[in-house]
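Right after this comes subunit A.
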Amino acid sequence: MMSLFRRWSFLLLLFIAVLSILAPFSLSVSPNQEVAPPFSTPLWLKRNLPPTMKITLSENILKKNIAWPYNPPTQIHLSGEITLSVPSALVLETPTQKFVLHHLTVGKNTFDIDGRDLSFKQRLNFSPFAQIPSELFSEKGEYIFRVEPDFSAPPEMRGTITFDIKGGRWGLLGTDQRGRDIFSLFIAGIRVSLIVGISATLLASLLGLFFGLISGYAGGWTDTIIMRGVDILLSIPILPILMVLAAYWGKGLWQLVLILSLFSWMGTARTVRAMTLSLRDSSYIEGLRGLGAPTFYILWRHLLPETLPLLLANIALGVPGAILAEAGISFLGLSDPRIISWGRMLHEAHSFGAFTRGAWWMLLPPGLGITLLCLIFLDLGKFLEEQIDPQLKGALKQ
Partner candidate 1 sequence: MIQIIDLSITYITPSKSVFAVNNASLSIPKGEIIGLVGESGSGKSSLLMAIPRLLPSNTEVSGAILLDDLDILSLKKDTLNTIRWKEIALIPQGAMNSFTPVLTIGKHIEEVLTFHMELPPHAIKQRCERVMKEAGLDASYLNRYPHELSGGQKQRAAIATALACNPTFLLADEPTTALDVITQREIVETLATLTKEKDMGLLFVTHDLPLAAQICDKIAVMHEGEIVEKGSPEEIVKNPHHEHTKQLVKALLHLEGEEI
Partner candidate 2 sequence: MTEMKSYWWRRIAGSLLVLFVVLILNFFLFRLMPGDPVATMLDPRFSPEAKAELSKLYGLDKPLSFQFLLYLKQMITFNFGYSFLTGRTVWEELATRLPNTITLLGSALLLSAFLGTWLGIQAALKRGKWIEKIVLWSGAVSFSFPSFFVQLLLLLIFAYAIPLFPLRGSVSVPPPIGFWAQLTDHIWHLILPVGSLVLLGFGGWALYVRNLMVKVLSEDFILMGEARGLPEKHIVWNHAFRTLLPPLLTIFLLSLPGIISGAVITETVFSLHGVGRFLLEAITGQDYPSAGASFYLLALLTIFCNLAADLLYGIVDPRVRFERRGR
């Protein structure tokens, strides 16, 4: 047992699971919200692009310095709801110029200005076709954003003024085609992969265990019928049937789990059946039968525990398959668009032209996430198999 806890895959899985549970509480915004312009690159790339930022002035902080070694932003937005004691102006000082963005009166001021507003352009004496962000932020250097009183008296302000600057960079992993933070989406996507992967495999294993035990123990016609059923199910191409069922019988998560498990129990059934066959004729089972033990008792108390270790290994090894299947269905666009999953993220990356924009940061996180989860479960499965081996030999020796 101890060796399990020290295994990298187990620790990593634990970390990932905890992350996905805590995530909704630690993320300040819902992953579905737009936070920055679409296809923003991650912060640590393309340093000449400006990051999307928000500058606020409030209460006593009436001046903020903005270091600006970047290219001009794509959009700006000014908004505020304040009460002011003296008439002032909202000013942006560039290294060489000074722009009065908005006049503020005494008392209540509420404004909401977009950089594309024609009146705004006119007020700043720009042509209607001018690109305000480029004009305002034409140079690199130190900028100052402040409330400048018309006269010398220091203004008193209540409320906040927000200067939204939309740039080309955002966050750890950038944004997708809807401007959503990819890092948040990535964390949110863990749940679907884990939940679908594990529950589908659990259900499939239970089905497989059930049919395998019965088939192996009962033999005769029951066995033949069940095995024929297995053959038939195995002859149906898996992705097409998943596609049809997922598209038409519900795009929900639990429908997907059900459908996945209906078509993946066959392998486990065969293995369990083989094991049951070999154990059934062993002397101690025969002894139990001779003593008059009922079938159910034999199955539940004796055969089941023998097959359990094998089942656990099968489960661990089967999870990657379920994860990949869910990802595949989502990638094809056949999943619920409201549910965030890694496969869905890749679908959107593909359909909305992520790589025609070169936005590889949309591709890498979900893809690597899926791969990592699969590798983790494969390693866990290998670990469990190694545990079984001595046990398996022991069980068959009887």
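Selection criteria: all candidates are chains of the complex that A comes from, given by their letters.
Heads up, the rule we're going with is that a contact is a pair of C-beta atoms (placed from the backbone, for glycine too) under 8 Å apart; a residue touches a chain by one contact, two chains touch by 3 or more; residues count from 1.
In this text the structure is predicted, and so the values were computed from the model without any measurement.
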| item | value |
| --- | --- |
| Chain touching subunit A (counting every copy) in this complex, out of 1 or 2 | 2 |
| Of subunit A, residues touching candidate 2 in the complex | 223-224, 228, 231-232, 234-241, 243-245, 247-249, 320, 324, 327-328, 331-334, 343, 346, 349-350, 355-356, 358, 360, 363-364, 366-368, 370-371, 374-375, 378 |
